[in-house]
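Of the protein chains in this complex, one is absent; all others appear in place.
The block that comes next holds chain A.
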Amino acid sequence: MGKKRAVGADEPTTTSPLDLKTLIREYSLFFDQLVELIPARFFLPNSSDDKPWFPGLSKSQKKKVKAQTRENILKSRRDRLDPTRPTSTLDLLKKSLDEERDSSSDEEDDEDEAIEEEEEEEEEDEKEVAKAQSVALSTDERPVTYEELRERLRRRIVELSAGRNTRPESRLKQERKKEMKNKKKVKVQTKRNQENNKEKEDASAGNTGKRKRDDGNDENFSKNKKKNNVREPTDITFGQVRIDGKENKKRKKKLSKEKELERAKRLEEVKKDPEKGKKVSWKAAVSKAAGEKVHDDPKLLKQSIKREKKRQEKNKQKWRERKETVAKAKAEKQSKRSENIKERIHQKKMRKIEKREKKLMRPGFEGRKEA
């Protein structure tokens, strides 16, 4: 019984300082681990900024604050992905304590400082231990992983882009499809399809130079491959086709009608000349057939000049008349007005006289001066 009591009595009373220290250390480690589990924003006191109060601000202030918010967001985003920054709650706690210490270093007493420093040291130890106990990989590789992360990102990008179909060949296929659509309009020859496609598009643009080259090729080809009955159609032109909605018609300079008249007269002279005249006539005929207006006929031009002159004269006349009528109406109104005003004044005077006379005109009045 004595032994039992001795055993039982010894343990609670004899706590050696070493045991106490380890005990405290163990408890502290346990609490640190608990703290780690809590996310930082719930555990740490929200002391950094005062809560921003937006509604009461003026416009410029609001702008500033908004800019600040944007910057904060970017900064926090960058920091979140920055591998060298401390993320665990313990680290942040340590950081905040550091800041506090710096800010209030002058005000605090030495004792407090000492206590804080001790606490910090212990915290540091704990932190290191905790770190050692917790994930060991991250701490060792922190400075290295940044580059490695970059490498990994690059590799991933290359992988993804290789998977996508961004080759230029696929675009050619779409162009070919458009050409096929053109081809569909003809009962097509079998052999020279691809070559003819190019030539067709050239020819349909109405380009004579190209067509001539095309003819040269075709003639050679047909000479080489001439069969008796079956003759391959060599050059094909289509109807009017508008590609890409281009409207780049050359805007010819518009000459005044007199100049056109002179030009037309000169052309007439040229037409009499056999050689050049032919060329000129054909050119005019072709452009007329295509729908462009060719001002060729001096007689018609004269007529149109005359018509325009007449129109201008008529307009001039109308304007003159209008001015006259406006002026006349104005004058009439003014005269009527002044008439009315005069009349009114006159009437006023007459009324006054009338009133005055009324008093004097009663029968049997003796006081009247005039006879």
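Note that in this section a residue touches a chain if its C-beta (ideal position, glycine included) is under 8 Å from a C-beta of that chain, and two chains touch if they have at least 3 such contacts; residues count from 1.
Throughout what follows, contacts and distances are computed from a predicted model.
J.: One chain of this complex is not shown here; going by its UniProt record, which of these names is it: "Centromere protein N isoform X3", "Vacuolar protein-sorting-associated protein 36", "Proteasome subunit beta" or "Peter Pan-like protein"?
T.: "Peter Pan-like protein"
J.: Would you indicate which residue among A:22, A:103, A:237 or A:347 is in contact with the undisplayed chain?
T.: Candidates A:22, A:103, A:237 or A:347; residue touching the omitted chain: A:237.
J.: Tell me which of A:96, A:281 or A:304 is the one touching the absent chain.
T.: A:281
J.: Residues on chain A that touch the omitted chain in the whole complex?
T.: 177-178, 180-190, 193, 203, 206, 208, 211, 214-215, 218-219, 233-245, 247, 271, 274, 278, 281-282, 284-286, 288-291, 293-294, 296-297, 300
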